[in-house]
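Only one protein chain is missing from this complex, and each of the others stays in its spot.
Just so it is clear, A, B and C label the chains in written order, and each chain counts residues from 1 on its own.
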Amino acid sequence: MTTGAFDGRATSDWMRRFAATAYATEAELTALDQQAGDGDFGVNLTAGVKAGERLLDADGNPDGGPSAPLGSMAAAFLDEIGGTSGPLFGLLFQALARTAESAGSALTAAALATGTEEGLAAIRRVGDAAPGDKTLVDALTPAAEALRAAPDGTPADQALERAAEAAWQGVRDTADLSARMGRASYLGERVTGVPDPGAVGIALFFASAADTVREVAPHLR
Amino acid sequence: MTTGAFDGRATSDWMRRFAATAYATEAELTALDQQAGDGDFGVNLTAGVKAGERLLDADGNPDGGPSAPLGSMAAAFLDEIGGTSGPLFGLLFQALARTAESAGSALTAAALATGTEEGLAAIRRVGDAAPGDKTLVDALTPAAEALRAAPDGTPADQALERAAEAAWQGVRDTADLSARMGRASYLGERVTGVPDPGAVGIALFFASAADTVREVAPHLR
Amino acid sequence: MARYFENSTDDLVPDALAGFARAHADVVEHHADSGSLVARHTAAARRVGLLSGGGSGHEPLHAGFVGAGMLDAACPGRVFASPHNRQIYQASLAVARPEGVLHIVKNYTGDRINFGIAAERLAHQDVACARVLVDDDLASDSEAVGAGRRGTGGTLLVEKILGGAADTGLGLTELAELGAAAVRRCRTLAVASAAHTAPTTDEPAFTLPAGELEYGVGIHGERANRTRPQQPVAALVEEMTDALLAAVRPGPGEPVLALVNGLGAVTSLELYGIFGELGRVLDARGVHLARHLVGDYVTALDMRGFSLTLLVADPAMLPFYDAPVRTAALRW
Partner (left out) sequence: MARYFENSTDDLVPDALAGFARAHADVVEHHADSGSLVARHTAAARRVGLLSGGGSGHEPLHAGFVGAGMLDAACPGRVFASPHNRQIYQASLAVARPEGVLHIVKNYTGDRINFGIAAERLAHQDVACARVLVDDDLASDSEAVGAGRRGTGGTLLVEKILGGAADTGLGLTELAELGAAAVRRCRTLAVASAAHTAPTTDEPAFTLPAGELEYGVGIHGERANRTRPQQPVAALVEEMTDALLAAVRPGPGEPVLALVNGLGAVTSLELYGIFGELGRVLDARGVHLARHLVGDYVTALDMRGFSLTLLVADPAMLPFYDAPVRTAALRW
């Protein structure tokens, strides 16, 4: 195991922490999507993480490497969750799972950068949103850039912490935008001032990783 | 030419006289059908005789025997007139034309009886009405019977006069009936007291023949 | 002309006829004199011409079933009004074969009279003519209806069976008997959840309270003899199917042909759902569902409803039904 990289157990904990965060913020996410969309983002996200947890439980081998937990989340979000954001999150998890697989037993900051970039590329291919369209792309793009910008050898948790910060900045920026894609686009200027819920979800995902290392897996430091 | 039988000229005059009668009674016929049907019997009948007159004019050979004028009326009523009564009258004319054709140059009382019976049979095959259903069958049936009852050698005009009388009696009887066939049947008891317009049309037809001989073709007596 | 896309109410049918004739010029020919549609191709073996007709507004019936293996001619009247006897007469002359012409007539007074008059005129011309009277509507099967059961959805099945039979060279009497037997073994029941739009007024022909259903409608937009609450389609189809089965009483193993027919505005989703329920009921009753059709075949303009038809085929009928057909609306 590379020092400062995520093994299977840490990755699994990251996913469970993300789930816990989603439950804890569901009401807030719902409120955001009610202002900027159709109000189901909170439900969609919690349904996804719940399905993901079930698959994590079923897998039962936390030492099997970092790809499996990400793959469980990918399968859950891709297969079980409707709406726009569910499968898009699934694409991010799928790309991370693939990179984790090539990375072997532990996810380095570089592998996380590659996986996030590929996930972002897939999301943009599929959803056709560009930065500035007030979608989760506005959080994911700066997150991917932050991961890539981390100097060689940066521990994964530090890289993810910077990614989370960058994503939160992206979230704040979406509040100033009017929506061009997704359901919010029908509301035009009326959503200016409200941050994009999907972008918040992305920021929560990276932030959960940072928390994981700090609280759950200090051995990785 | 058999004495007392209708030649082509007399038959043609009969048809024209029937036309004149129809025009003269149109308003009355309309009023009857308004009470017992949909109010178009007067129009249907006058449209038929008008088309018949056109064909009589076009034929232009009043000495061609009695079948041609009846055939003209048959073609007019069968081809041009919609509704229920138009084509039914056409069937009567068609049967009379056919008998006239076999009868040769003049229509005897016996031939008129045969033609009327065959016309009645066709009308009943087609329309499925029985005597007592408050339709033109209630005038045509006694008319045919009166023609058949005329002793051998009765002059045609006398036979037709009796047919007209019998038809009028049939018309009076329809006033007491409620309708079972045709549009009037939807009104049930509400048409009791009103004579059937189609039956009136039949009585007018036979009455016009009697008139023909009396006023237009006294040479036939 | 508000709901209806037309040039005028009077133009609706003639314009449709002209467009139909152009659209299906490979199959039918428009005889302008009689206002009828005549098949371009018909089996050489036919000894009897097959002709049907009736009021317009029931499309694809009958024009859509003119062609090889089915009708030789169709005579459309105005909307919901019988064709003129002259139309029928002229078209009959055009398609009569050595053994004459068979008229397939839905049981309505106007149609009976006009087809009857045409038959009288044909007899006058020594053209043999027989009639199959289709009176398959179960809802009008009552003493109170003097005119007898109406002719509805079953007409399509009868026309297909007769078409296949005519192609084998059957004679006029045999065809008339076959048709009568098919009708005897066939019943239809129809319901509606909304009226058609009357072409003259551009308004619904009647209004149904929300949640109500007309049970036992005909194909002219006439109301049914009773209105009752709408119910889940499984229960509705079960009741309708049992009523039909009680009327046609298939013997053990006898093949049943079923038609699930849209009356105009009902969706394809609903029709296939209805077919699924019908299949389930027939399976449960041990009835052999041998053939089926699902679609808009005998309509009532844009009425929102459907009809179910069951026909218990005898051994001869099934091959006639299966025989090839190539018309605008049916081909196999």
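One rule holds for everything that comes next: contacts are C-beta pairs under 8 Å (C-beta built on N, C-alpha and C of every residue); 3 or more make two chains touch, one makes a residue touch a chain.
This one's a predicted model, so the numbers in the text were calculated from it and none came from an experiment.
Colleague: Which of the displayed chains are touched by the chain that has been omitted?
Modeller: Hidden chain, whole complex, touched shown chains: A, C.
Colleague: Tell me which residue among C:Gly35, C:Gly57 or C:Gly179 touches the hidden chain in the full complex.
Modeller: Residue touching the chain left out of view: C:Gly57.
Colleague: Please pick, from A:Ala20, A:Ala122, A:Ala149 or A:Ala175, the residue that touches the omitted chain in the full complex.
Modeller: Selected residue, touching the omitted chain: A:Ala122.
Colleague: With the missing chain put back, one of C:Phe20, C:Phe65, C:Tyr89 or C:Phe320 would touch it. Which one?
Modeller: C:Phe20
Colleague: Using the touch definition from the top, which of C:Ala234, C:Ala247 or C:Leu318 touches the missing chain?
Modeller: Answering carefully, the residue with contact to the hidden chain is C:Ala234.
Colleague: Touching the hidden chain in the full complex, which residues of subunit C are there? Just list them.
Modeller: Subunit C touches the missing chain through residues 1-8, 11-13, 15-20, 22-23, 56-57, 59-60, 64, 79, 193-194, 197, 202, 210-212, 230, 232-234, 236, 264-277, 279, 292, 294, 296, 299, 301-302, 304, 306, 331-332.
Colleague: With the missing chain put back, which residues of subunit A would touch it? List them for me.
Modeller: On the side of subunit A, residues 78-79, 82, 84, 87-88, 90-91, 94, 98, 122, 125-128, 180-182, 185 touch the unshown chain.
Rule of thumb we're sticking to: only the chains that are shown with their structure count from here on.
Colleague: Mind naming the chain pair that shares the most C-beta pairs in contact?
Modeller: Greatest count of contact pairs is found between chains B-C.
Colleague: Find the geometric centre of each of subunit A and subunit C from their Cα atoms only, then give the gap between the two centres in Å, rounded to an integer.
Modeller: 61
Colleague: Distance from the CA centroid of subunit B to that of subunit C, rounded to the nearest Å?
Modeller: 36
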